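For this depiction, one protein chain was excluded, whereas all remaining protein chains were kept in their positions.
Let's look at chain A:
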Amino acid sequence: MTLLAVERIKLFSTRSPYWCAALAIAMAVGFSALLAANAETVSVDLTQAGSRLALVVVLVLGALAVTTEYRFGTIRATFLAVPNRTSALVAKTAVVAVVAGVIGEVVAFGSWAMAKVIKPSADLAINSGAEWRNVAGVGLMFAIGAVLAVAVGILVRQTAGAVAILLVWSMLLENLVGIIPKVGVKIQAWLPFMNADHFLAVNPPSQAESEAAGAVVYKLSQWGSLGYYAGIAIALLVVALVVAKRRDA
């Protein structure tokens, strides 16, 4: 608990988390407003279209939480105060994940509410389980993404490098893999951010439909996809913790 309090003080006594949170929320909610204003029909999952943009900002927040510590040497001050590096870094990851989760919920419900305000006539009632997962699940997706971002931050230690890796990976690389003939979509079924998207989908096509369309055929259930995405993030974090423990600070 002490360490969580420490990391909370550290995170909130700098400005970048506030900026990142504000930017993430503004981008997603703004995107939702644009879509709602221009689309003929607005559905619940359309209101969430901007969450992927916000995720990118949250990934940056997660990476910055670590890389700025390396940049300014405060990570050494941290390890002096808490020689058990693993618990210090796990506490940091937990705090960042919770903050990311909260941002995710604000993004999701904020985007939904914005669409409702702009198109009051649209049927935006969240009534099916799939729709609840689509909206409320954004927080979970962000929290796990933050864990992954912190892990990359610990491994890379430099802001520019960590942010570049996270942006290219989440925005570009996973989509580009699909271009590879034949095996591309098969690989995509096992990529973490693709699985995160699969988890959030309201009406994912059935395996047969995907196969017929040459799209990604997910082998996991939607919750299974979330578990897989989380598993990748945690595995990466474990690697990062082992490296941080061995490395000279």
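As a convention for this text, a residue touches a chain if its C-beta (ideal position, glycine included) is under 8 Å from a C-beta of that chain, and two chains touch if they have at least 3 such contacts; residues count from 1.
Everything that follows uses one rule, which is that contacts and distances are computed from a predicted model.
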item	value
Which of "Multicomponent Na+:H+ antiporter subunit B", "Transmembrane transcriptional regulator (Anti-sigma factor)", "ABC transporter ATP-binding protein" or "Transport permease protein" matches, in UniProt, the chain that is not displayed	"ABC transporter ATP-binding protein"
Residue of A:Thr14, A:Thr159 or A:Ser210 in touch with the missing chain, whole complex considered	A:Thr14
Options A:Val82, A:Ala130, A:Leu167 or A:Val217, residue touching the unrepresented chain	A:Val82
Candidates A:Gly73, A:Gly214 or A:Gly231 - the one touching the absent chain	A:Gly73
Residues of chain A (touch criterion as defined above) contacting the omitted chain	2-3, 5-6, 9-10, 13-16, 68-69, 72-74, 76-84, 246, 248-249
